[in-house]
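The other protein chains are all here in position, but one chain of the complex has been omitted.
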Amino acid sequence: MEGWVIAIIKVVFIWAWVLLIATVMTWVERRGAAMMQDRLGPNRAGPFGLFQPLADGIKLFTKEEVLPKKAHKVLWSLGPLLFALPAFSAYAVMPFGDKIVLGGKEIILQVSNVNIGFLYILAIGSLAVYGIVLGGWGSNNKFSILGGLRSTAQLISYEVPLGLALLAIVFVYGTFSLRDIALAQQGTFLGFLPNWGIFKQPLGFILFMVAIYAEANRVPFDLPEAESEIVAGYHTEYGSMELGLYLFGEYVNLVTLSSLIVVLYFGAWHIPYIDVSKFLGPVSWGIVSFLIFYLKVSFFLWLFVWVRWTIPRFRYDQVMGLGWKALIPLALFNLFITALFIQLAA
Amino acid sequence: MNQDPVSQNDQERLGELVTINIGPSHPAMHGTLRVVTVTDGETIVKAEPEIGYLHRGVEKLGESLTYHQFIPITDRLNYCSAITNNVSYEMAVEKLMGIEVPEKAQLVRVIMMELARIADHEVCVGILGVDLGAFTPFFYLIIQREEIYEIFEWYNGARLTNTFGRIGGLDADLPDDFEERWRELKPNLRKANEETEKLLTHNRIWMDRTIGVSAFSPEDALNWGFTGPCLRACGVKRDLRKDETYCMYDQFDFEVPVGKNGDVFDRYKVRMIEMEESIKIIDQAYKLYKEMPADAPLKARVPKVIKPPVGEVYSALESPNGELGFFVRSDGSNKAYRIKIRPPCYMIYQAFNDLVKGEMIADLIACISSLNVVAGELDR
Partner (left out) sequence: MAKPVVKKEYTLGERIYLLEILKGMALTWRHFVFNVKASFRPEPHTVPTCWQYPEDRTREISPIFRGLHMLCLDEKGREKCIACGTCAKTCPAHCITVKKGKRKEGEEDKYASKMYCASFDIDLLHCIFCGFCQEACPKEAIVLGREFELAQYTREECHLDKQKLLANYRKAKEEGKLRPPRKAVPVVKPPPKPEAGAPKTTEGKAGKPAVAGKAKKGQVEVKKAAEKAKGAGKAESGD
């Protein structure tokens, strides 16, 4: 019974927390973009415009839902749901801190420590494409269909290098559990480097970064919703909260993927060279590890914004070319090298 | 408009082709352009531009308005560089009447036209970036354009639709603070251009998106009647400022940039270099302007009611988009018998099908931005 309560608390907590980050992200994106472009950005709602996401949310909720006459009703309403739900549920296996000891009971900061966490995230992540395709198809709009098709091709192609990069990580750590990988990154590597995934898998990290930008439909891979080409791609016809779900799902996706980078390549809640847990009590360490983790996550979230407002967009065939001609061979090469090193070290 | 039908081979596959209607209301269709595109997947089989959504009967208006009254109407042709249109029209009427504009007025015209050219190119390059997904350079450029508009505002009180100059000369002298403003603006313009280049030119994503996209051979370009940066990007060194000089352009030292492939990248590059050259021209022109006596005439003697002698005239100048010409026919009354405008976009836009055939939808957007098709000029 107690286990259930703790699990539910953890689920509600992390759900609210991710939601909060995603909300703030919409503000960060707009405001950050404005600052890079010598503008002001939203600054009316609340201090520094911080309540802007709230105002947007209210606007989206109170807007009329417009269903195009020839849209497929079921698929139309299924689209946003299928997009947003996987984005949230992927967080179920994500560790967000070390552990916290309350009343003599050790609680790990992870909703559930599944030993195939990896595969779960890959599987759930692939589901998101259905949301986009169904939305694009259900809208019965040529631009939407184009957007949906672009996204299918793109997501499927980039899942291969993503999976191969992750496989190399599995080679290194010998486990599928995300928590175990996070724990394994303590200490130093080769005596002077922090024992982080990025130093063991530098090439794999770059491949993974590129692949997740494609997975998240962000610039330079935002083809499915390229606003200057196909209006808004798969969500051209959507309005009100259905559009809100798409937009929101995208930011939740960003949080999930950024967390994944931190867990796999940036030592999760570890700080290089110092073992903070020795200086802190069990409760405070839990909180501090949580904060460290999200500090790192926020950097990667910012990176998404930063890159978006710096570079142009790829073309459809160039995305495919990059995926199949550059990333996949490199990923295979990376896998081979990793295997070789492990074999030699053994 | 290109009427060549979908080829036989395509007809057979007609079931596989999709007709996509891009525009007239579409984020990248700069106003009200419309392209009916037949695509095979994302590859364009046929792109048929349809024009006329911004048709306002400008040429017809010219017949019912007096010669002076038509000047504000020319503002509305290429609204990115209204001053060039004004001067082009005024030059046509002056040629018809045999008026020689005082040198100082010509220098002011050159200064203002080059400022307008910079503003036009900044918009074009900025929008090209936006359409290819790079949003940021647009703002760096557009901020500088605002500063140019500030100069215009202080010149005669309007920012966009300037109604610059009058037949026979000018309506006002350069404002006293022009020198100061220009001194402040010049480094900022250069900096904005530099930053744009830094963000775009050597970025491989940008290069992939632009190099070789909608490339055009010089012969085709000449046959289609290309002028301006689009023609120069194809490698044809033709610039009316040098070839058929007007407004004392022969006294300035400037380069005419020429591209190689006539693709989007070359058009972008030609525009970037032209901005730099325009800055040089303004410097030289302002130096000459300063050497003139302060009370040198700015306007030729023009009768109160303009009644050109019976006859017809065609006069063109190098507008930011290419050769902008006005044909004016007079029957001796105070209104033109006929005014025909030769906008550069119209000729360039004709070749649109040939430019984008076989490319992808994303390239169509890049192509239309790089051609800088302005609907106001196109439809008139």
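First chain written, first letter: the chains are A and B, and each begins at residue 1.
We adopt the following convention: a contact is a pair of C-beta atoms (placed from the backbone, for glycine too) under 8 Å apart; a residue touches a chain by one contact, two chains touch by 3 or more.
Only a predicted model underlies this, so the values are computations on that prediction, with no experimental measurement involved.
Note on the chain not shown: across the whole complex it touches A, B. The missing chain, though absent from the display, is touched by one residue of B:85, B:136, B:278 or B:372; that residue is B:136. Per the touch definition above, the residue from B:33, B:73 or B:91 contacting the chain not shown is B:73.
Contact with the undisplayed chain is limited, among B:43, B:203, B:251 or B:350, to B:203. From the options B:153, B:244, B:312 or B:331, the residue with contact to the chain not on display is B:153. For the chain missing from the display, the contacting residue among B:102, B:229 or B:257 is B:102, taking the whole complex into account. Only one of A:7, A:40, A:74 or A:156 touches the absent chain when the whole complex is considered: A:40. Subunit B residues in contact with the hidden partner, per the touch definition given at the top, are 65-73, 97-103, 136, 143, 146, 153-154, 156-158, 161, 163, 166, 168-173, 195, 198-199, 202-205, 207-208, 211-212, 214-217, 220, 261-263, 293, 295-306, 309, 334, 354, 358. For subunit A, the residues in touch with the chain missing from this view are 32, 34-40, 206, 306-307, 309-311.
Keep this in mind: only the chains that are shown with their structure count from here on.
Centre-to-centre, using mean CA coordinates, subunit A is 45 Å away from subunit B. For subunit B in complex with subunit A, the residues that touch the partner chain are 18, 20-21, 26-28, 42, 129-136, 138-140, 143, 199-200, 203, 205-206, 208-209, 360-363, 365. Those residues of subunit A that touch subunit B in the complex are listed here as 33, 36-39, 142-143, 146, 150, 219-220, 222-223, 226-231, 309-318.
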